[in-house]
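Note that one protein chain is taken out, while the other chains of the complex remain in position.
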Amino acid sequence: MGPLTLVQVTPLQGYLLLAAVLFAIGLAGALTRRNAILVLIGIELMLNAANLNLIAFWRYGPHPEALTGMMFAIFSIAVAAAEAAVGLGLVIHIYRFTHTTDLDQINRMKG
Amino acid sequence: MIKNADQIFVLLQHWVMSFFPTALQPIVGVLLAVVSIICVFPALFAIAVLMERKGLGRMQNRYGPNRVGPLGILQPVADGLKSLTKEDIVPTSADAVVHFLAPVFLVVVVFMGYAVLPMGRNMTLVNLDAGLLFFFAMGASTELSVFMAGWSSRNKYSLLGAMRAVAQMISYEVPLLLSSLVVVMMSGSMNLGRIVAVQNQYSWGLPHWYIFTPWGFAAFLLYATATTAESNRSPFDLPEGESELVAGYFTEYSGFKFALFFLGEYVGMLSVSGLGTTLFLGGWSAPFSFLTWVPSWIWFFGKVMLSICVFIWLRGTLPRLRQDQLMNFAWKFVVPLSLINLFVAGLWRFMGDGFARWGVCSAILLIAYVGMAKVGMQKKHFGPRSYRYAE
Amino acid sequence: MTIVFYLIAAITVAGALAAMLLKNTVHCALALTVAFAGLAIQFLELDAQFAGFAQILVYIGAVAILIVFAILLTRGSETPKDGVFSKSWLAGLVIAALVFAVLGWAVLNSTSVLPGETAKPAVSVLQIGNALIGRYVLPLEIVAVLLTSALIGAVIVARQEKGSAK
Partner (left out) sequence: MQETISFTPQVGTSGIAQMLCLIPAVPVVASGVIALLKQPMRKTAATLAVGSLSFSLLLSLFAFAHVVSGWSHGHAVREVVNFTWIHVGATNVDLGCVLDPLSAVMLVMVCFVGLLIFIYSTGYMVHDENCTRFFCFMSLFAGAMLGVVIANSLLLLFMGWELVGLTSYLLIGFWYQKPSAAAAAKKAFLTTRVGDVFFLLGMVWLASGTGTLLFYNNGGGSMEAGALASLLGQHACWGLTAAGAIGLLIFAGAAGKSGQFPLHVWLPDAMEGPTPVSALIHAATMVAAGVYLIARVYPLMAAGSLLGGTTTALTVVTWVGAFTAVFAALIAVAQDDIKRILAYSTVSQLGYMMAGLGMGGVAVGMFHLITHAFFKALLFMGAGSVIHGCHDEQNIRKMGGLKADMPLTFVTYAAGMLALCGVPIFAGFWSKDGILEAGSHWSVSKGPVALLIFGALLTAFYMTRQVAYVFFGHWRGHKPAHESSAVMTIPLVILAIFACVLGLFGTPAWPWFQSFLGGRATPVEFRALLEPNVLLVSGVSVFVVLLGIVLAWWLYGDKSPKPDQPDVLQKAVPMPWAWLRNRLYVDEFYGVTFIAFYAWWARIADWLDRRVWGGAVSGVAVAFRGWAQVNRLLDTHVVDGTFDKGCEELSTGGGLLSRIQNGQIQAYLRWLALAVVVLAAILIWSSRA
């Protein structure tokens, strides 16, 4: 991350930027990849980026002892896990019917 | 003096660190500890292999390996040399990178597990506050390496073996965590050192080990089954069941990578039994109050080797479980029992001292044990065998 | 900013990029685990041990395996014949870039607002436990219910219909 060293950046901003990068990558993946599972992976990445944000703000936030950031991250991890499970379950189910995980072909919900 | 014996390794470490500039000292200290672990536990691995082969032999009324060195003591050295010199065959269609990374990742992850084990008084590499959680995190990662191994070798049998292994390890991870959770609940901390310190108290000469409490004993048994399954040993060694799946997920491995897998498995077994000792058998605490003079780490390693014997013993006696029986056993017997055990522990905690709580807890546990056996373990009546062919 | 941060950040970003760009889906999943590991280390860097270890346990231990399982069950492991990326990949990229631009711009321009260097918070698992049972007991219960229902839901959704030997 060349530019960062040039610009005087506080540690928090570093983490936020990292989170932003990760989020962007996750979003790009989710938007571009054809395979449904990879979209889910992209979403997982975006969630993790959010967690990183939370923890960063908690760490450099005014009241770290309040543990809000940490708690939020933990709960977010739990929910993300549940979401991943259900998401993958759905993908498998769709595969069972359409024999494909290619999102471009799964468009039965067309308007 | 006794104290010095007990802390000999710590003193050695400090002594060596003293040769280095202060800036580097923490790093040197850590390095020393790591090096020591990396040396000690493979040695223990060799001993364990020897004991297993000799023990099994004895159980099966035959001598174990006695050709290499006196009484076959050098057999592990011979195996090591053999595996090092054997040609490392990688199947062409295999996914080279993942194929190579699998054993490496396995070994690294397992050895990281040792960072938190208290091998003796003051002899824990990293005294983490959430040490237990770290250990389980590392334990969970082994499944990924197993899968990588199975998948990368592009072999139907290895893939099937890997899938079975992963399914089994995930299923038994839940009871593993739940049983250790009981200890955390009672000891009030996830720091292993703290847990050992809590057990290191003696009343009437008997240590406060958790195993001597009804819920502790139940938890230890559940822990034992879970760990045997986690490390794919004995009744649960279906993944590399030689008779059906050749060698499970490491069939395509040969030479040093195969040795690494072997090392990983045994070291995993050692670490898990080490955790078992710290959680239930009081870690480095002496069995009796009068034996506390003996250096703590002896006790730790003694208990670990004892557990290994039990593992070997189990391997020699119990028949292999079928995959569905195995899963059934996990989800319909072990997990419910551990949940009930949690409940009992809670009950234990709030019933205050006295025999009442002994009676109630042990009664509940026995009833649960018998009930679960009845409900969970019904013989599954199978209809006519239905064949499923791959599309 | 410590060297470690840069190193780990680089590893994480590389992992994430690989997860998104690799052709073989299983490789993507593995790259994803690398990214997860990188993030866990970042959490540790931020002195959030519990979160880091939870991240490792949950993501690397469970989610990664789950994803891999899903890939194998849906035959995703074979490389798809026609292109890995969907037809309108450029739009996705552009939009992602836009999002990053907005976020980055917001971060860089809010230096005045964000708090600077602060002391290392000493957080013990005990405190976390108390917080969970104390202040955050309601979210805890709700997450418990959520996880149970997700468990059951996922099983039902992905379960093989009885008798259909598909």
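In order of appearance the chains are A, B and C, and numbering begins at 1 in each one.
Simple rule for what comes next: contacts are C-beta pairs under 8 Å (C-beta built on N, C-alpha and C of every residue); 3 or more make two chains touch, one makes a residue touch a chain.
Only a predicted model underlies this, so the values are computations on that prediction, with no experimental measurement involved.
> Which of the visible chains would the unseen chain be in contact with across the whole complex?
A, C
> Identify the residue among A:Ala66, A:Val79 or A:Leu103 that touches the chain left out of the display.
A:Leu103
> Among C:Ile95, C:Leu132 or C:Leu147, which one touches the chain that has been omitted from the display?
C:Ile95
> Could you tell me which of C:Val4, C:Ala106 or C:Val155 touches the chain that is not displayed?
Reading the full complex, the residue touching the unseen chain is C:Ala106.
> Considering the whole complex rather than only what is displayed, give the residues of subunit C touching the chain that is not shown.
Touching the missing chain: residues 86, 88, 91-92, 95-96, 98-99, 102-103, 105-106, 109.
> Even though one chain is hidden, which residues of subunit A still touch it in the full complex?
Looking at subunit A, the ones touching the missing chain are residues 27, 30-32, 36, 39, 103-104, 106-111.
In this section, only the chains that are shown with their structure count from here on.
> Taking touching chains as linked, do they make an open path (line), a single closed cycle (ring), a hub with spokes (star), an all-linked set (complete), or other?
The chain contacts form an open line.
> Per the centroid of Cα atoms for each chain, what is the distance between subunit A and subunit B, given in Å?
34
> Counting in whole Å, what is the centre-to-centre distance of subunit B and subunit C, each centre being its mean C-alpha position?
Subunit B and subunit C have C-alpha centres separated by 28 Å.
> Report the residues of subunit B in contact with subunit C in the complex, numbered from low to high.
95, 98, 128-130, 133-134, 136-138, 140-141, 143-144, 147-148, 151, 159, 163, 166, 170, 173, 188-191, 386, 388
> Per the contact definition, I'd like the list of subunit C residues that touch subunit B in the complex.
24, 26-27, 30, 33, 49-50, 53-54, 56-57, 60-62, 64-65, 68-69, 72, 77, 124-126, 165
> Quick one: which bits of subunit C touch subunit A in the complex? Just the residue numbers, please.
These residues of subunit C touch subunit A: 1, 5-6, 9-10, 12-13, 16-17, 19-20, 25, 28-29, 32, 35-36, 39, 42-43, 46-48, 50-51, 54-55, 58-59, 62-63, 66-67, 69-71, 73-76, 80, 83-87, 89, 91-93, 95-97, 99-100, 103-104, 107-108, 111, 114-118, 121, 123, 127-128, 131-132, 135-136, 139, 143, 146-147, 150-151, 153-155, 157-158, 166.
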